[in-house]
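Below is one structure, written out as structure tokens, with a few remarks after it.
One protein chain omitted, others in place.
Note that the chains take the letters A, B and C in the order they are written out, and that residue 1 is the start of every chain.
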Amino acid sequence: VIDAGLLDPLAQGGRALELTGDAAFLAAMLDAELALARSLADTGLAPEWMAEVCDGLAAPGLAAIDLVAIAAESRAGGNPAIPLVRHLSAAAEELRAGASDHLHVGATSQDILDTAAMIVARAVCAEALAQLRRLGEELAALADRHRATPMVGRTLGQHAAPTSLGLVTAAWLDGVTSAIATLAAVRAELPLQYGGAVGTGEALAAAASARGGGGGAEPAGAEPAAVLERLGDRLGLRVPALSWHSNRAPVLGLASALAQSVAAVGVIALDVALLARTEVGELSEGGAPGSGGSSAMPHKRNPVTAVLVVATARRTPQLLASLYGSALSEDQRPSGAWHAEWLPLRDLERAAVAATTAAVDLVRGLEVHAHRMTANLELTAGLVSSERVSTALAAVIGKRAAFDLVERASVESVRDGRTLRAALDGLLAEQPDAARAAAREAFRTAGMDTTAIDRVIAAFTALLPEAS
Amino acid sequence: VIDAGLLDPLAQGGRALELTGDAAFLAAMLDAELALARSLADTGLAPEWMAEVCDGLAAPGLAAIDLVAIAAESRAGGNPAIPLVRHLSAAAEELRAGASDHLHVGATSQDILDTAAMIVARAVCAEALAQLRRLGEELAALADRHRATPMVGRTLGQHAAPTSLGLVTAAWLDGVTSAIATLAAVRAELPLQYGGAVGTGEALAAAASARGGGGGAEPAGAEPAAVLERLGDRLGLRVPALSWHSNRAPVLGLASALAQSVAAVGVIALDVALLARTEVGELSEGGAPGSGGSSAMPHKRNPVTAVLVVATARRTPQLLASLYGSALSEDQRPSGAWHAEWLPLRDLERAAVAATTAAVDLVRGLEVHAHRMTANLELTAGLVSSERVSTALAAVIGKRAAFDLVERASVESVRDGRTLRAALDGLLAEQPDAARAAAREAFRTAGMDTTAIDRVIAAFTALLPEAS
Amino acid sequence: VIDAGLLDPLAQGGRALELTGDAAFLAAMLDAELALARSLADTGLAPEWMAEVCDGLAAPGLAAIDLVAIAAESRAGGNPAIPLVRHLSAAAEELRAGASDHLHVGATSQDILDTAAMIVARAVCAEALAQLRRLGEELAALADRHRATPMVGRTLGQHAAPTSLGLVTAAWLDGVTSAIATLAAVRAELPLQYGGAVGTGEALAAAASARGGGGGAEPAGAEPAAVLERLGDRLGLRVPALSWHSNRAPVLGLASALAQSVAAVGVIALDVALLARTEVGELSEGGAPGSGGSSAMPHKRNPVTAVLVVATARRTPQLLASLYGSALSEDQRPSGAWHAEWLPLRDLERAAVAATTAAVDLVRGLEVHAHRMTANLELTAGLVSSERVSTALAAVIGKRAAFDLVERASVESVRDGRTLRAALDGLLAEQPDAARAAAREAFRTAGMDTTAIDRVIAAFTALLPEAS
Partner (left out) sequence: VIDAGLLDPLAQGGRALELTGDAAFLAAMLDAELALARSLADTGLAPEWMAEVCDGLAAPGLAAIDLVAIAAESRAGGNPAIPLVRHLSAAAEELRAGASDHLHVGATSQDILDTAAMIVARAVCAEALAQLRRLGEELAALADRHRATPMVGRTLGQHAAPTSLGLVTAAWLDGVTSAIATLAAVRAELPLQYGGAVGTGEALAAAASARGGGGGAEPAGAEPAAVLERLGDRLGLRVPALSWHSNRAPVLGLASALAQSVAAVGVIALDVALLARTEVGELSEGGAPGSGGSSAMPHKRNPVTAVLVVATARRTPQLLASLYGSALSEDQRPSGAWHAEWLPLRDLERAAVAATTAAVDLVRGLEVHAHRMTANLELTAGLVSSERVSTALAAVIGKRAAFDLVERASVESVRDGRTLRAALDGLLAEQPDAARAAAREAFRTAGMDTTAIDRVIAAFTALLPEAS
């Protein structure tokens, strides 16, 4: 009875499952326990020989641990930390009698699980950032290459006014850049958790004081602080001002950043799916032969990657809501809110890695059909220039008059099957020459200000160091 | 890289994973494909020998299918039906040349996946109903046994007025009864899906007509209708009026019913967790020795089952929201909305089975500490009788005067550390004798109308046949 | 400082706000209080003259009540029932001294607010059902009229196979029919709430017993039961087996039904918006002149109603999730879960009325552009017939061979810009005559089985009595 990704085509077989699966999480728990034991040894709160014991426990890694048994035993205490400690203690005793005394010192289950979650999160953020970086590079190249490829801009599903594929792509890149900024900031601040039973660090302090014996010259709290600092260094996680067992701000920030990453790529996929619709045909997914096939229709080439990314993006906000809901964590450690975080956080991380990875494939393989873009621009016989023409006319005859004239011309154009230009020519007969000239000029002008593309690419480029 | 339940202590190792895991889903897909082939053979649209081929494919079942490979191949087409059909076709050809021609006839991937989802859902509903039934029986017994066990009723976290454990339990049962009614109704109406590429049944009709050859006496559509009927019979699923590829009403009903089941048991767990708080101590989880232990605190006995059920109930509404969000399914089959259903529906089903199962354990093992209930009732020195006394006094001196008097007595009681009765006696000195008599009588009366308990049990009992 | 619908274009000015606004809710609270007082008088638990007092309080209705003041005073006690009772009591005393003693007897704030919520819900359900019924009638007519209007069926955004507008419309109607069934069932079971402080009905029983005085021949509980029955009759609400202060099943059922109604019309709006896209142009919103205009583009005709309905449908699932989240209601009356229901339930009701009403307008005004449907069907040069042709060929040369042939022909058709038919002719050269005949026949056949349309219309018609 396993989940191997049958219902998760984007995640199966890839880094998304690898980084967030049970094995990865258990390995992170093991890392947390061993880093703690080593930090105690580093600071004299555990014997030096524990370093060797830790080496001995780390060497086989998960190979020595029965994941399914740990999962099964997690039912009694409500979490997998308890059986893992039991297992590790037995293994440690086999390496050296008394070694188990120096495992899990001063820690409570939530310390280990929260720290493990942050270890997993760090790897997830790094992977998602790497994918977003790749994606951004593809998009920057695309935006630059197509800065002058004309395309119709659509609003509320209707042709609205001309734009360029470069500007459309730049808007995608802008979203990716924002996502990178948010995620990089979060990654840099992921905290460890180590507060003991009720978050006071009391047990560690007691252990330090019991060890300290007689006339310790160290001020109270010096050793615990040193342990936390070592632990932070070893794990690459921030030492928080106070344990965050019931203050889930770190999880909220992480979750928002992951959800934003999914949203940033979801929007791209959504646009690709729409632009690949049969009637539109401006973009299509490349993909290997066989990709996008259908079980019923021999001719079908579905935008499968786009569709799967959109699917991922549709269910992400609810995962985020679950995690924000868990922020309502009562007491020093809560009765359910924390436990309710585990699965949604995993799902959200998985979604972020899977969706950003797939988005890179999607954009890399994108086929641009510029002739369809041009053809579609002409579908409305010039109506998409109405904003431009109206603005140009306004400088001569006033905005209201210009808007009304162009609106009337639009109606006639549709009714009579003429171009907007032809329809407008008739209506402009009684207007001053300057008006006619302005309109004519407006229809001719095709250039588009693309400095915005440069601004967006520059902002992305400036952020690149953060994303690595 | 697998998920075996490490982060899902309630589901791991049990029916929840078994019924909803990848293997179960793939088996349901296989059932759907084979039932379709058999139904075609039943109705003459496939050769009779296909029955034997189907037997041959069914015999090894999943043992002959590489789940991980199917999952991996699902990426290209975006769903696992396409590789399964490919696999089955190859296997069928080995059994008899030409057999693959009679597999997946007239079906599209979504037909198979939706039908498989309903096969899984049926088993999930049956299991959840069985658990809810067991739970209801426990609760009915508890309500009956404790109909007169006095207990304080709490509102907004404050002691409010007396109730009985029987009435509290009856309220839980009432919620369980509603959940059973909803779930049983949904189970009875789970539909199959079989509409072909765009839901018109066109391919099946074409196959029938191609086969029918010359002068078929059968009216158009007779054979397709017969296939659908056979398929419904074979699978135990309803034949819908029209395919529901983009009309997700069946999924919405199912999801709501599952979420209601989780809510019904979540409320019980939430109350148990609160009544087990150290200061309250009116209930505790039984549990095996070792259950509820802590990795940091030797004395801890945590209400682990209640906490895990609450955790499950906290994340359920968001799964429901995801599924309702997918109801916005465009076109004849949508570009992402459908794919976005797969994981949340699985998670919701898993949650429903796991939570209802755990709730049975929870209620069965419940330890009732009636002495603590009595002690807590007296904590406020009679204040909890204020509603009753006020009502009794109202009959003599009017409601407003009675309320004000009792309010003043309450304030004095708290301020002076006296019982409400003593405080009220003083204030009643100048009131008519009848008032004092009424108040005295009200403090004495302890009996509580428990006919509501009988009504609730009767309603549950009447529903029992639905739940089996 | 008011909300008058500035950000809610669908709801402003219509029944949606009228039925769910503050005034409607306060009126329902007034109804609940007066119906309770009258029911007490009906059953002898209040003096007969209270009927007249109630008439006196009901006559001016809300005109005598300062809604803003009630809202302001609701802060102290956390809900508006307390200030309303205070206001009503004062008004009652002015009508007759002592009358206030017979108001709010045995009730707690939640009794009044929950009952008021159900009174509002009843009106909301009635209105939504009426709109869904109108919508269904429009759709049934449309489906019937266009049963043979050919149209391309789209899946994953791609042209897939032919269907008819009638079948597309029938799928919409099918969803509307399901929504009606769910909503009608819920409406028939909306319960009143009347349990007193902790839901035991104790205060009412005490009042009855205090009144009953000496040798009442009535069995215990007879009068309270009679009051509840009268109250149910007066309000048109079901008498529940037990109060549901912390068992929110009635709210869950209501919320699901409303959300399903929004989903059923959301799907229609989503399809309309897609089919109205400039490149597709198969449908357009009718609308009054000026409707759909843009502030920037003189030529724009936006599918505004469809867009606003889609917008409503997008935010509905989260309102549902909030309400399911509130089902986690602890104690006899909870510390926040209940209060958290008020706004989402109102929003959901408002959304349901607004969206169903707008959907009627949308469908009534729909302009069908059949020539565009035909033109779009031909866009892929016959590829949309690939499923049909492949099925027909399969009967002669086997399914796999047929699928492969049609797939190759599809590739050639796209590559060489030929029709599928021409491409296939070449490939069929070496096939038996029967194969060529079957393919030719398949291209010719245009008829589509439309009995499904009749089934869907019949199912809707059978439900009509429920919807009124």
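The definition used in the following text is that contacts are C-beta pairs under 8 Å (C-beta built on N, C-alpha and C of every residue); 3 or more make two chains touch, one makes a residue touch a chain.
Since this is a predicted model, take the numbers as computed values, not measurements.
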item	value
Absent-chain contact - pick from A:Leu84, A:Leu192, A:Ala276 or A:Ala321	A:Ala321
Residue touching the undisplayed chain, where the options are C:Ser326, C:Thr391 or C:Thr450	C:Ser326
Residue numbers in subunit A that touch the chain omitted from display	78, 89, 98, 100-103, 105-106, 108, 153-157, 160-163, 167-168, 170-172, 174-175, 178-179, 182, 196-203, 205-207, 210-211, 220-221, 224, 241-249, 252-253, 256, 259-260, 263-264, 266-267, 270-271, 274, 310, 313-314, 316-318, 320-325, 327-335, 387-388, 391-392, 394-396, 398-400, 438, 442, 445, 448-449, 451-452, 455-456, 459
Residues of subunit B in contact with the chain not shown	152, 154-161, 273-274, 276-280, 294, 296-304, 307, 318, 321, 325, 376, 379-380, 383-384, 386-387, 390, 403-404, 406-407, 409-410, 413, 420
Residues belonging to subunit C that touch the chain removed from view	1-10, 12-13, 17-18, 21-26, 67-68, 70-72, 74-82, 85, 104, 107-109, 112, 196-197, 203, 269-270, 273, 287-288, 290-297, 302-304, 306-315, 318-319, 321-322, 325-326, 335-340, 342-344, 346-347
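The rule is short, and it goes like this: only the chains that are shown with their structure count from here on.
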item	value
Separation of subunit B from subunit C, taking each centre as the mean of its C-alpha atoms, in whole Å	23
Junction residues of subunit C - those touching two or more other chains	154-157, 160-161, 274, 318, 321, 325, 387
